[in-house]
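Every protein chain but one is kept in place in this view of the complex.
Moving on, here comes subunit A:
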Amino acid sequence: MASLKELRARIGSIKSTRKITSAMKMVAAAKLRRAQASAEAARPYAAAMRRMLGELAGATRGEDGAPRLLAGTGQDKVHLLVPMTSDRGLCGGFNANVHRLTVQSIRRLQSEGKTVRLLPVGRRALNFFMRDYADLIIDHVTGTSAKEIPFSVASGLGDKINALLEAGEIDVCTLVFNKFRNAMTQVPTCQQLVPMIVEDASHELEASNDVAQYEFEPDEATLLAMLLPRNLQVQIYASLLETVAGENGARMTAMDNATRNAGRTIDSLTQVYNRTRQTNITNELIEIISGAQAV
């Protein structure tokens, strides 16, 4: 049985752990609020972008020579997976979920005879995939746990993917990230970026009586060629923001659990401590009394 001194030390150390976890929970909660706000603030841009793209795609429908971002390379051989995680751990199963889903996709694609390339985003993903799939990694990006994610991270990533696509090095590109549902739940999701899935908005226009004939300046093809890479960046940015919000949500939940666990452990250890102390006192008393009786 542990001595009183050992018990005291253990209780002390768990108490300081609890202080750390509860502080981390507080920090994560504050960051979550901010991350959620910025994720919401970014939504109108993405929505307007989708609407414009839908109108444009409707206008250019049926024409040849659609950009690769929209139509793909016409092949389905090389898949680029972009797993998105945080830079730091201690957020429950948040990163592990993305890793698991990515590994599943890698195995599935490889068993279908496709070539897989990886572009991990976030230090956690980089470290994880370095272990087993180092030869698949073509590039990486870190810095997803920064205070505020600048749009330039997303645009850089988008440009990279676009360049790979134009060079014909990849055919399909899929994002793997945690969709933020609420602070408790993040859903690991695969989202295909290339070929882009565009909802066609033109039928809404045709449905309304006055057929709004859009003018384009410059022409449709030029606009589409400018809009598509932008849309890629915006989609990446949106999922980056979701990742940040999700990371903080997951951390908040994980740290809340850890704090509660620490509290429980402290309670039971304190009970053991008190009982041990009582036993010791009783033992000493017995010794004294039996000593006195023996005299």
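The criterion applied here is as follows: a contact is a pair of C-beta atoms (placed from the backbone, for glycine too) under 8 Å apart; a residue touches a chain by one contact, two chains touch by 3 or more; residues count from 1.
Here is the rule we go by: contacts and distances are computed from a predicted model.
As stated in its UniProt record, the chain not included in the shown complex is "ATP synthase epsilon chain", which appears among "Biotin carboxyl carrier protein of acetyl-CoA carboxylase", "ATP synthase epsilon chain", "Phosphoenolpyruvate-protein phosphotransferase" or "Branched-chain amino acid ABC transporter permease".
The chain that is not drawn here is touched, among residues A:L7, A:L56, A:V82 or A:I106, by A:L56.
Contact with the undisplayed chain is limited, among A:A41, A:M130 or A:A146, to A:A41.
Residues 38, 41-42, 44-45, 48-49, 51-52, 55-56, 151, 154, 212-218, 222-223, 226-227, 230, 233-234, 237 are the ones on subunit A that touch the missing chain.
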